[in-house]
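Just below is one structure, and these are the notes that go with it.
Now for subunit A:
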Amino acid sequence: MNKLVVGLLFGAILGVLDGATAWAYPEARAGIVGILIGSTVKGMIVGVLSGWFGRKVHSTAWGIVFGAALGLFFAYLVAAMQELNGQHHYLAIMTPGFVVGAIIGFLTQRMGTPESRTQAG
Partner candidate 1 sequence: MKALSDSVLEHLRQVVDAPDLTGTRYELEREIGRGGMGVVYAAVDRDLGRRVAIKVLDAEIGQTFAEEARLIASLEHPAIVPIYETGTLPDGRLFYAMKLVEGTRLDAYASRDLSLSERLRVVRRVGEALAFAHSRGAVHRDLKPQNIMIGGFGEVYVMDWGVEGIAGTPHFRAPEQTTAIADHRSDIYSLGAFLRFMLPARRPRALQAIAAKAMSTEPDQRYADVAAMLLDLQRFADGLPVTAFRETPWQAAVRFTSRNRVLLGLLAAYLAVRFFLYFFRRFF
Partner candidate 2 sequence: MPFDPDTAIGGGEARFPSTRLSLMERASAGDALSHEVLQDIVSLYWKPIYKYIRCKWNKNNEDAKDLTQEFLVRALVREFFERFDPQLASFRTYLRMAVDRFVLKIHVASLRQKRGGGVGFMSLDRERVELQALERVESPETAFEREWQRQLFELAIEDFRGCCELAGKMTQFRIFEQYDLAEGERPSYAELAELHCIPATSVTNHLAWARRTLREFVSERLRGVTSGERELRAEMRSAFRAGS
């Protein structure tokens, strides 16, 4: 299984789990389906991009940083879309998104087959 697929899978799983935590908030339950879909797609995008990064750069630390940065960015986009509806949940969306991105970045570094390299000479 290559790193792109690993990123896609774990991004989807973690995205679903992260989105499901919205059920703890009664005010968010009405839109839970949308939250789940959005969180899953966000996770998959972060996963694929982290997987791509993992194929190029073999460093757990940088993988975590890259994943966290992606998670933070896409979480910001989601939070910004929420503001259009008059809701301000930047902290509640971006902070978990940041950590989930870091986890995805870590997993894509540790798992999956790296890009095959040709022998020099």
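The definition used in the following text is that a residue touches a chain if its C-beta (ideal position, glycine included) is under 8 Å from a C-beta of that chain, and two chains touch if they have at least 3 such contacts; residues count from 1.
Inclusion criterion for the candidates: all candidates are chains of the complex that A comes from, given by their letters.
In this text, all values refer to a predicted model and were calculated from it rather than measured experimentally.
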{"item": "For subunit A, as assembled in this complex, the candidate in touch from 1 or 2", "value": "1"}
{"item": "Subunit A residues touching candidate 1 - in the complex, by the definition given at the top", "value": "21, 24-25, 60, 64, 89, 91-92, 95-96, 99-100, 102-103, 106-107, 110"}
